Each structure stands twice: as C-alpha cells, then as structure tokens.
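Apart from one protein chain that is not included, each protein chain of the complex appears where it belongs.
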Amino acid sequence: MVGVSELPSRTDLEVRRLGAPGLRTPLRNADLLVDEDDRVVLTSSTRKLQAFLDRGARPPSFERAGAREHLYFDPATIGVGVVSCGGLCPGINNVIRSLVLTLVHHYRVPRILGFRWGYAGLAGPGCEKEPPIELTTQLVSSIHALGGSVLGTSRGPQDVKAMVDRLEQLEISILFAIGGDGTLRGASALAAEVSRRGKDIAVIGVPKTIDNDIRWIERSFGFATAVEEARQAIVGAHAEARGAWNAIGLVKLMGRHSGFITAHASLANSDVNFCLVPEVPFTLDGRGGLLEVLELRLRERHHAVIAVAEGAGQDLIRAEVDEHARVPSGPRSGSDASGNVKLEDIGPFLKRRIGERLKDQGVEHTIKYIDPSYIVRSMPANSLDAAFCLQLGQHAVHAGMAGRTDMVVGYWNRRFTHVPIPVAVARRNTIDPDGPTWQRVLEATGQPSSMVGS
Amino acid sequence: MVGVSELPSRTDLEVRRLGAPGLRTPLRNADLLVDEDDRVVLTSSTRKLQAFLDRGARPPSFERAGAREHLYFDPATIGVGVVSCGGLCPGINNVIRSLVLTLVHHYRVPRILGFRWGYAGLAGPGCEKEPPIELTTQLVSSIHALGGSVLGTSRGPQDVKAMVDRLEQLEISILFAIGGDGTLRGASALAAEVSRRGKDIAVIGVPKTIDNDIRWIERSFGFATAVEEARQAIVGAHAEARGAWNAIGLVKLMGRHSGFITAHASLANSDVNFCLVPEVPFTLDGRGGLLEVLELRLRERHHAVIAVAEGAGQDLIRAEVDEHARVPSGPRSGSDASGNVKLEDIGPFLKRRIGERLKDQGVEHTIKYIDPSYIVRSMPANSLDAAFCLQLGQHAVHAGMAGRTDMVVGYWNRRFTHVPIPVAVARRNTIDPDGPTWQRVLEATGQPSSMVGS
Amino acid sequence: MVGVSELPSRTDLEVRRLGAPGLRTPLRNADLLVDEDDRVVLTSSTRKLQAFLDRGARPPSFERAGAREHLYFDPATIGVGVVSCGGLCPGINNVIRSLVLTLVHHYRVPRILGFRWGYAGLAGPGCEKEPPIELTTQLVSSIHALGGSVLGTSRGPQDVKAMVDRLEQLEISILFAIGGDGTLRGASALAAEVSRRGKDIAVIGVPKTIDNDIRWIERSFGFATAVEEARQAIVGAHAEARGAWNAIGLVKLMGRHSGFITAHASLANSDVNFCLVPEVPFTLDGRGGLLEVLELRLRERHHAVIAVAEGAGQDLIRAEVDEHARVPSGPRSGSDASGNVKLEDIGPFLKRRIGERLKDQGVEHTIKYIDPSYIVRSMPANSLDAAFCLQLGQHAVHAGMAGRTDMVVGYWNRRFTHVPIPVAVARRNTIDPDGPTWQRVLEATGQPSSMVGS
Partner (left out) sequence: MVGVSELPSRTDLEVRRLGAPGLRTPLRNADLLVDEDDRVVLTSSTRKLQAFLDRGARPPSFERAGAREHLYFDPATIGVGVVSCGGLCPGINNVIRSLVLTLVHHYRVPRILGFRWGYAGLAGPGCEKEPPIELTTQLVSSIHALGGSVLGTSRGPQDVKAMVDRLEQLEISILFAIGGDGTLRGASALAAEVSRRGKDIAVIGVPKTIDNDIRWIERSFGFATAVEEARQAIVGAHAEARGAWNAIGLVKLMGRHSGFITAHASLANSDVNFCLVPEVPFTLDGRGGLLEVLELRLRERHHAVIAVAEGAGQDLIRAEVDEHARVPSGPRSGSDASGNVKLEDIGPFLKRRIGERLKDQGVEHTIKYIDPSYIVRSMPANSLDAAFCLQLGQHAVHAGMAGRTDMVVGYWNRRFTHVPIPVAVARRNTIDPDGPTWQRVLEATGQPSSMVGS
C-alpha cells in the first residue's frame, strides 16, 4: 500500500500555464465547460483522506481535464504539431485522429503538422529528408482501423535546442507528444527550453505505455487491447498444456518494469497457474522455489500454464551469468565481440531451466513457448481503448488551447485529469505485492504467495 | 451533475450483517485481508467533499470489498446456492465459475448448488422438474469460453416465502444471485424474509446489467464486451452508409433506460453522426429536429450513421400512436386482439419516419437497419469483463463468508465495494446530459447539443 | 444430382475474344504463363465423364485463367475502368486493390478510373456530379482492411448505350465489373453493344455474390467471411436457446434463392437443429410439419436452434396472405397505400407462427430472433476470401489484357477459369436436395429429411 507520505503534494500537482487565458472559447455548448475550481482527489480511501484532514491539510488532488471557458491561444492563427515516439501501442492512430478532428472541427485550427519518426522528425539528420506531413481530416478519417502509427515513431532523445528551434521556425504553438516515460521527459525538457526562451509554445503529453506503468494514470491506452491479445496467447498455452502429457505452456508477455498486462491477462484467463511479474521476486531453486512447486504441480495435475512478464526474474539471469563468469569454462549465455555478457531473455531462460530440472528429475515433459509481443503491440485498439483514445485526444486539445504546458492528460477516480509531467515520470506505476490486484491474482492462480526457495 | 444532496447518506450505505464474525479465515495469506476500517469515498470531486466538510459531516463512503480476517460462516459445514436471472449478458458463466472456484479452492466449501432457470428454480412449478445441479470445479472448468449461462435464467419474480422455504430445506447458508434491478429487488426481499424468520442465510448480489444502469456501480460486467460488439455493428453501418449514394446506416443498440452502450460505442467508433439515447430528448419534426438535421447532413455529405438506444424516443412513438388513436382511420402501428395499442420498436419506427421524410423531400436514399441485440447478449466475455467477473465472484464469496447480506458487490473509484441493495436499486444509473460522457459524445459526433425542433 | 444433359456444351463454354493477341507480355517470368491448350473439365465424376466418352463427345471444360504469352492490348496506352455494383459483400475492396496493383505493377497501365456508385457512375443523372476517381496504388494501399466498397455501389441497370458512350469518351479499353447476377447481365449487354459498334473494349466480370449462387463458380468471394459471421449469430442463438426454459434461437441468414450460407453455417456450428433453405420446401402445419417437429423437440430437449435463409418458405407467406385476402376482415400482413399485399419477412413470420402454435398448445417458451444481415455484408474479408479476391483480381487483369470479353473469372476443380457470362447467369447455383451438401446438413442437424406435413 502506498503510504500517505508518498503521495505528491498539492504544489507538485499544480499544472503550469503559459499565461492567463483571455479569448472566449468558440465551443457552442456552455455545458461542455469545466469549472476551474473543481479538482479530483487523488485518494478515495477514507482513511487516507482523514490523515490529511487530521493535520489540517487539504488532500492532494488533480486539476480536472476538459474544455475551458477561455482560451490562451487564438485557434484561427496557430499552427499545431503532433509527434509519436517509442514502441508501437494499440491506439496511437486513434489519438492522432482525435487530436486532428477536435482541432479542426471544434477549434477550426488551420494548420496541423505531423512530424515523422518521433523526435527524429523534429531534429537530427532524419528531419531533413522526411518533412512533416499535413494532417487533414481526410487523411486521418480511417486510420483508426489500422494498428501502428501513421506518423511512424522512433526511440531515443534528440537535441532539445534544435527541436525548439524547429518548432519556432515552423511556427508551432502547441506540440502534442504521444509517448511513454522517455518521451514525456523529453516533452518536459522542451517545455523548459521554451520557457527559458520566453516563448509561447505549449507542450502537452498523451501518455502511451502499453505496460500501464505511468504513475497516477489509472489506465493507459492500448492496455485493454494488450490484455485481450495476451489472453489469446494464454488460451493457446492452456490448450497446448492440456494437449500433451506433462505439458507446460509458457507465455512471455510485455512488462519490463510492471507486470500489469501479465497480471490482468491471468485474471482474464483463470487457467494461469503461475503468474510471474517484476514486482514480486522469486527463485528457481530451493525448497518452495518455482521449479519445485512446478514439478509438484506437474506430478499431480500433469499440466501447467506459466505467464511471465519480460521484466520478471532478471536477477536470476544475472546471477547465473555471474556464476558462469567465475568459471573459466565459459559463459552459457554467450558474450558479444567485446566480451560483454549478453543477458538472456527471461522466456527462453525459463524454458531452458525448467527443461533441465525436469530432465534431471526424470520427469517426461514438453514445454511450449509463446511470445506474442509484436502481434500485440501492432494491433488496432479495441473499443474500450478506442473510446479512451478519443477522449484523451479531446482533452489534450482542450488543455493545449487553455495554455497548459508540461503536462499529460490522465484518468483517475472516474475523471480525466491534468498531471504535471514531473509528477507522472517521478516513479513508475507498479503492482503493489500487498495490494488488491496481486491478491486477486494469487487467488485466481492458486500459486504460493511466495516462491522464494530456501 | 449530481448534486451533493442527492448522494446517499452514510447511514444508507451501511451494509447489513447477519451477526458478528468469529471464526478465523482459512486463507493462508494475511496480506489478502481488508481492514474493516477503510472505506471508499463516493465522490472524488474536491468541491463536493468540501461541501460535506463545511457542514461538519463525513462524506459518504462505501465499505471496501475483500477477504476479512474473521468469517461468520464455517465453510466446512455450509451449503451455498447460485442463481442467475434475467436476460443473458456476457460473463455470467465467468461469475459462476469464479464463485465456485473461490468457494472450493479458498474456503473448501463442500456443497454448491446451482439453481436452474433463475428464481423459477427456487420456487414455482419449474423447480420440481429441474432439480438444482451440483456445481463442481470440473463442471465449471471451461464454461467461461461459452456465452450464456450454464444454469439458464428466467425473468420475473417468484413467491418469496416459497423460495426461503426451499433455501431452508436445502440447508443453504449463502445465496448468490446474479442479476439486474429486478433480481436484486428479489434478493433484497429474500434477505428481508430471512431476517423476519431469524434465519442465518446471507443473500449476496452480483450486479448484472449489460446496460450499465445500476447506480453507484462504476461498470457492470458484460458492458465492455457489449460495447465491443456494438462497435462492430456501427463499423458495418458506416461501411453501408459509405457504400451507396445518400445511404444511412441505422443501428439500434441495447439500453432501455440508459444509453451507455450507445454512447460508448459512439465514442469507440467516431463514425457515428447521431447518437440517440433515452436520457436526451429529441424530436423528429420541426426546425432543428432530427429529420431536418439529418436531411441537411445527407445533402452535404451524402451519408450518415445513426446509433439509437432501444429506449430512446419512446415519447415520439407514443405521441404518434395517440395521434392516430384520435383519427378513426386507424392505427398505423397496429393493435392487438384486445384493441391495445402495440408500441413500435424505435429502430423500425425511425427507419420508417426517416424514409417518409426523405421521400417527401425527394431525396433519393437507402437505409440499412442493423439490430445486433441477441448476438451481443450471448457473447462470451472479453478479457476486461472476464477479469472483472473473476474479481466480482471472489469478492462476493468473501462478503458472504463474512456474514454480509442484502448487498451487491460494486466497483467505484478504483476499488471493489459493498453496496446495500436498497441503495443500488433506488435509482437507475443514467447518462447525465450535462456530464462529461455526453459532452465527449457531442464532440465526437458533431451532432447539435439539442435536436428538439421548433 | 445434375444430369449430364444439363451441362453446358463445349461451344457454350468458349470465351469471346476481341481479336488475336499480338504483343508479347511484359511479365518477366515465363513460368507464369498459362498454356492456351489446357482446360479444366467441368465434371470430376468418372461416371459423367464416361457418359461423354461413350457417345464420342469431348467432356465440357472451361478455359483456364492465367497470364498469357501474348496480349491483345498495349498496356502502356490504355485506360481501364472499374465499377462495383449491387449490395455490399466482404472483399470488394480487396478485388479493387488487386486489380489496381496488378494493372500498375505488372502491366504498367497508366490510367485507371474508378466509377462511383455502380453503373449509375457510368450513365444516368448520378454520373455528372460524381466524376470517376483515379485509382492509384497509394489510394488503394490500405483499403483491404475496410469493409464496404471505396467506389460505392448502386443497384439496378442503366442505359447501355449511354454507358458505352461514356466508356468511349473516357477512352476505356477494359472495364472490370464487380457484381452479381444483374451486374453480369449488364456487363454482357455492354459487351454486346461494344461488339455491335465494332469497338475494342473488353468487359470482364468479377463475380460477387455473398450467397454463392452464381453457377459454375465453385465459391464466390465473401462467402467464407459470411459463413464465419453467420456462425457467430448461430453461436449466439444457441446460447440464448440454452439460456432459458424452452427457448428457441431463430437466426435469419442471407440467401434469397440459395441456402448455401445457411447450410454451411449449420455445418460449421453443429448446434443447429433446423436448417431451412429455399431449395427444400417445408410446411408449418400438418403431421410432420415444422411446427409439430419443433414442438416435439422442445418437449424433449427444451431448446432449439433454427437457421433460416431469407428466401426459404416464401410460399408459406404467400399462402397465408392469399388466405387472408379471401377473408374480408383484412390482411394480417398489412398492405401498402395502393392496396398491394406486402409480403412478410420469413424471420418475423416464423417467429410469429411458432409463437402462436406454442401458445395454442400451452407450451411456455421464449423466442430470440437474430438477423445479422448487414453486419455480415459490411465486414472486411477474412483471409481465405482475401487471398481469393487477390487471385480473382489478378486473373481478371490477365483475361482483359489478353483480349477476352463477356466473361467472368471463375474457380472450379482446383483451378481458376474463364466462364462466359451467358453460361454463368443462365441458371442459379442452388443446393441440390439430393446432393452431398444437403446430406451432410441432414446428418448434422438430425432434422427429418422432409418436413412437409400431411
């Protein structure tokens, strides 16, 4: 459980503004407008709320997202930029489409540029040969039926000054950056440089993390689609596990630092017997370690399904590599030309170690390994994600028009919110091993609450 | 917006208990247990919370769901019953499976009976010929892959006393009732009769409403699946609308009293041009009425997509019938043998009225009408709903074991909750025409905020 | 079984040619070329083949489709037109895309026009305001992900002379017409008018019939997708039928004259108990009629699933209307303004008649009616159909380039073929009540081989 003292302070949660909005919104419907006063409390626990009240403090809360009565920018005169960064995730095209349709239909913004290939389209060698494309309503009309990103993406940062130079040169007033942790840090750096120069450019993030690992954002787009597809892989693993004597279906799912996809797919498909996530350590060896528990299950039930997040058990791989490094006979996991140790993927690593153990113990078995990663990342968004992307795009536009900057659009306690980027990237969102999600997983899988062997 | 005064009071939100729990839980993991003190605030709006604090009141909150340290029932000795009522909804089998697996694997409950055909399996002529079936882990192992309900359902109430007689006779200590509004009222009546008799039978509801219209429950199971399938129908309607000159794709979706499926499917598929829900009145005729606005769109864009909830526009149908009733030449909508006026379905009604109008105006056109209702209701649950059903079942079991009664399991502000049935059924959950969901729909469709013609 | 004498003659199967091909193909790969001598026998039955040989005749055979060594048209100089007509069907966009990609990438054809809204884009009032669009590889690159037709369609014929005038005016050398029975007749009329004028315009059909009812074409595109979606509806009907006491799931599927979709969906989902198609008459009343057989099943098994093709039982509806016409008290099925009897849809008709019968017999029951028609028609093509569409488009281009005309591309006995349009439209493809498909359906459903009551 997150302690009260770990919550961001009210001050941290204030969203930066470029200046005081002045122009009245062109939106026709007054009901659409959000009252600036209203905010969304961060915790819904009565106990935590009381802790704040007890010491005379106001509980931390987020600014509500939504259309404002007054705009900071005059929509008729500005240029807007859109960029998507990082790996693919279901729904990027939906967000781009929503941004464009909202900018055009609601604010009549005349010029929207889509930068190609992530931040590389804003600076660096790439931006020369691939000029930004004009995003029109016609161009985006059907893109939500397709996975991927019509703008393309790239990973990694670019020179911040060069990027701001380019924004200035192209007369961009609002930049929408769709991306994860790194992208948002980049967006924050852009906002800082803009501020240093005293320019009027808003930088608004749309949080993209298929792993659902951005803090203070209840759900990220693409996550529901990813869980759906991850479940298909688990259904397949279960059929394989039931289809042969002592068969193990082993599925590796996305999640470098957070096991949400693996956990939720395990909840969605209650045939998972072992759910392994980065947040909950386990060992292979020893009494009560995974291998022993798995072997026992196999002897009793003759099949098993394991869902493992890609970031789980990294310590085990490293430990094995270190072990071999001490033995002159050479590394098992290989080393590259420079002699650097190459870490193994947890999926094949587990497959190998399980196979070795069962062979040692004389247990006839088969292991079927499934890694659906890129199929999942490149899917079009399902309905839930599509509706969510649409709303993220709408709110991002409203925020930018109102002169907010250095923030991402979030969702929390049933409301869309504005979250300052520094707060969003300060720490990752992870599964609390003592929290309700993991408790439900333990109940659903029936796995021991600890598989650290002794 | 819901005013502060409309919120249920703290007293209303207290959940009834059969008695003080005594037995320690057999659950192995102490981390799984919920602290009885902690509750979930009903509103996350700082403004509303402040309103309570200003008058020295504690804001209303729900009891948190979850496993308790002490049980009221001794699991080893009790019998448990499960019943599913009302129309089909994706996920019923998932809930049944979760109830059974949690009862057996976590509490070792020895006897679980599934009543056939809804409350009719508990009383009435039906219950004689179809005895309850024993729900074993083997029987439920694969049922989540199938739509429908393995128990079957029925609509309508049965004699409350006879049902309690039967529960007593079968020595049932906890009855889990999966169903909507009517079912929950029935469950509440059962709890009241049990209480009147001074018996020890808990009645726990699992809220089933594909329309998402149960109050104070953020999301009901099956809703996400329904929106997904509803979107498919809209995608089809859009292809039809684009596939012919001046074509209209008209989709009728579920939602007698609440338009959530229609609204969310419209958000998920931003090709909807007119979203019609029961909560927002509209007229066909007059300046600014639907027919005029639609005709204008057709003249400009040559295609249109309409998504209408089954409960929308009922006043229009009634008005037309009344109109004809005054004219001796007879009803257009037909009347049955007793001369009672039969109301038309809004789908065919709209199709007819739109066709008449466009024909009158000399507008060549075609209308494609789609009604996916039963396909949607009978789907298996998608991943999101499946994970949700699993957790609803787990929490329902925990609640029953702890001696709660006359309550449903809910979900609110990121937590599972206990909601007294009287609070849940006091009023329906509906779309607030001034709230954020409808605002997003208006932005996404571009339809006028009012289509009441003058 | 089709008798030998009913087969088209060898002469009928000769495909018309505009003239002798001269130019060598630009295709790089000699292996791609089809030998003009080789043909595909129409019947694979040794008995039928022997019947021809016995009377010294060569068995009828189709010209094989494929690229030819010599072309009739010089690809570098011609214009090509594409038109899609009739109702939507999964795969139209795939065919359009394949035509364009083959024309551009393989033959380097410089100018491809897509006529909007079917034949109405070639003549009539419509063609003025909606000029044909230029079909480029860029425009078609992603259209196969979408259902519908990017060109739009319309129903009904247009003036043949005006259409040929327009083709001449636009300097079109090959017209590809994607459509069913009526469209192909129109294409044949175009070819005849072109021939009368002594012009060099090839008219090549791509047979589109979701019902699979074009003769001598083993399978039409969209059919596999339609069966897949039809099965989903049946799965839903089955869940509904199992979900309530004495419940009937009634699904109406496409098929005005041929019940292939209904039959194959019944084979794909062996939960159908009654499969009703236009080719096999049945009665409602009498001993052994559908109503009695259904009632018996309900009394024994308490649920039933009926799949009915839209064209089935039309005689029953007409008989009822005639019956009422003799009774002054008026029609049950309604009549329109001119007093013309409006025939009922078989779906609601069956639903009503079944309900009346069961009510009369005092059988408590519920009926769930499902009509997935437009959802099915507007789907994107599944893989099988997509691969098939691609090949149809490739072969259509090869045929046109080689100077064939007045023909459609077919598929028969494992080969793509050329079928003269007059042969293709002479008679519909229907289910043979004594043939293997219907035999498999009878085995799968367990329904009586005759439900004509006495």
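In order of appearance the chains are A, B and C, and numbering begins at 1 in each one.
To be clear about the criterion, contacts are C-beta pairs under 8 Å (C-beta built on N, C-alpha and C of every residue); 3 or more make two chains touch, one makes a residue touch a chain.
Remember, predicted model here, so these are calculated numbers, not experimental data.
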{"item": "Listed residues A:V140, A:L175 or A:V235, member touching the removed chain", "value": "A:V235"}
{"item": "Option from C:E228, C:E292 or C:D406 whose C-beta touches the chain left out", "value": "C:E228"}
{"item": "Residue among A:K368, A:H398 or A:R440 touching the omitted chain", "value": "A:K368"}
{"item": "Among C:L23, C:I133, C:A192 or C:L384, the residue in touch with the chain that has been omitted", "value": "C:L384"}
{"item": "Missing-chain contacts mapped onto chain B", "value": "142, 145-146"}
{"item": "Residues in chain C touching the chain absent from view", "value": "28-29, 31-32, 35, 37-41, 44-47, 49, 53, 58-59, 61, 66-67, 97-98, 101-102, 105-106, 144, 218, 224, 227-228, 230-231, 264-265, 267-270, 382-384, 386-387, 390-391, 394, 412-416, 433-434, 436, 439-440, 442-444, 446, 449"}
{"item": "Footprint left on chain A by the chain that the document does not show", "value": "88, 117, 120, 126, 130, 146-149, 152-154, 232-233, 235-240, 242-245, 249, 368-379"}
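Convention: only the chains that are shown with their structure count from here on.
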{"item": "Chain whose average C-alpha position is farthest from chain C's own", "value": "A"}
{"item": "Chain B and chain C: spacing of chain centres that average the CA atoms, whole Å", "value": "40"}
{"item": "Centroid spacing, where centroids are CA-atom means, of chain A and chain C in whole angstrom", "value": "46"}
{"item": "Distance from chain B to chain A - Cα centre to Cα centre, in angstrom", "value": "30"}
{"item": "Of all residues in chain B, the ones touching two or more other chains", "value": "none"}
